[in-house]
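Attaching a single structure in structure tokens format; questions to follow.
Shown here: the complex without one of its protein chains, the others still in place.
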């Protein structure tokens, strides 16, 4: 079985973008933005992480050849704007977001590995792809960046991308490395949702 | 009549940069920044949108070959710092800013169209070029991003860039598309200034 990375990304990017866009739209509504602000924040959340990754790696920005991903982000922002109380109350959204996180993180790591970069950067770009959009969303909305403070969220991306990197550089078939990393990131994030896990903080 | 996009941009970029820089400098003074902060915020406001556009489109950043635009931004920041109460009180500044918005938005859309991108991205890059500097200014100054919340501002850029895109892809001569988009963006922004129009918000 071979894994065609480009094909997988073409399929999953729009889905991940839509789910992430919902969270961007909800933050916009909470911050009293208008519908334009909701769409802007939705797009930033959906594609921000992957955009910074591609710029740093000096690759063409992924969504420039993929308008569908941006349309899905716009749709997520509009839906969040008009149906925010419904979307906000939906527990399944958190699980869809966990899927998005896992997919984006490993996809970002795999793209970086395919360019021949150091394992350290494979992991960093995985985390950046999975979480950068959420950090940008909070920065633009003038909120404290929640994912740097709470929950096992970025950590799930880190562990998943780390596992992918270990398997990839061990010569494990790409499809196994990809699937294992994604599964671990998703399970860890899911467990954090169920059990309320978080990382320790320092006492300032 | 032919429209030389490069020539037009060379002429209008410094003017737009100066006007936008004034608003950056005023925000800096309100936030108790020193003169260095005023100049930094002026430059970010003036060229931030176009810089992000060029980086995403993988084009040379426009002001690297055009020091005059940066000098105009610095001048705007210095003037705003020393004459902020005068500048702040000037109603005509709002109208100059509306001209800057219209020019930058359509110029950004036209540059993107000239590179052969999808109409969706032509519109997005137009809005980004017109408004990205203002969002960056508010993010760096740690303010809520006003243009995502209030007034018909980004919307004017959106409608103008949208009209430009429709005309451009319909085969209308470039100069007509450019002028029509700019005029509509300016008139819409001007009407919002006069009548206090704004977009509806969702009830969070």
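The first chain written gets the first letter, and so on, giving A and B; residue counts start at 1 in each chain.
What we mean here is this: contacts are C-beta pairs under 8 Å (C-beta built on N, C-alpha and C of every residue); 3 or more make two chains touch, one makes a residue touch a chain.
A quick note: this is a predicted structure, and the numbers were derived from the prediction, not measured.
*Asks:* I'm checking contacts with the chain that's been left out. Which of A:18, A:121 or A:164 qualifies?
*Replies:* A:121
*Asks:* One chain isn't shown here. Among B:12, B:40 or B:188, which residue touches it?
*Replies:* B:40
*Asks:* Give the residue, chosen from B:84, B:117 or B:168, that touches the chain omitted from the document.
*Replies:* B:84
*Asks:* By the contact criterion defined above, which parts of chain B meet the unshown chain? Give residue numbers in ascending order.
*Replies:* So the residues of chain B touching the unseen chain are 28-38, 40-41, 43, 51, 55, 60-61, 64, 67, 70-71, 81-82, 84, 139-142.
*Asks:* Since one chain isn't shown, list which residues of chain A touch it in the complete complex.
*Replies:* So the residues of chain A touching the missing chain come out as 55-58, 117-118, 120-121, 124, 135, 138-139, 142-145, 148-150, 154-155, 158, 198-202, 204.
The criterion applied here is as follows: only the chains that are shown with their structure count from here on.
*Asks:* When the C-alpha atoms of chain A and chain B are each averaged to a single point, how far apart are the two points in Å?
*Replies:* Comparing mean C-alpha positions, chain B is 30 Å from chain A.
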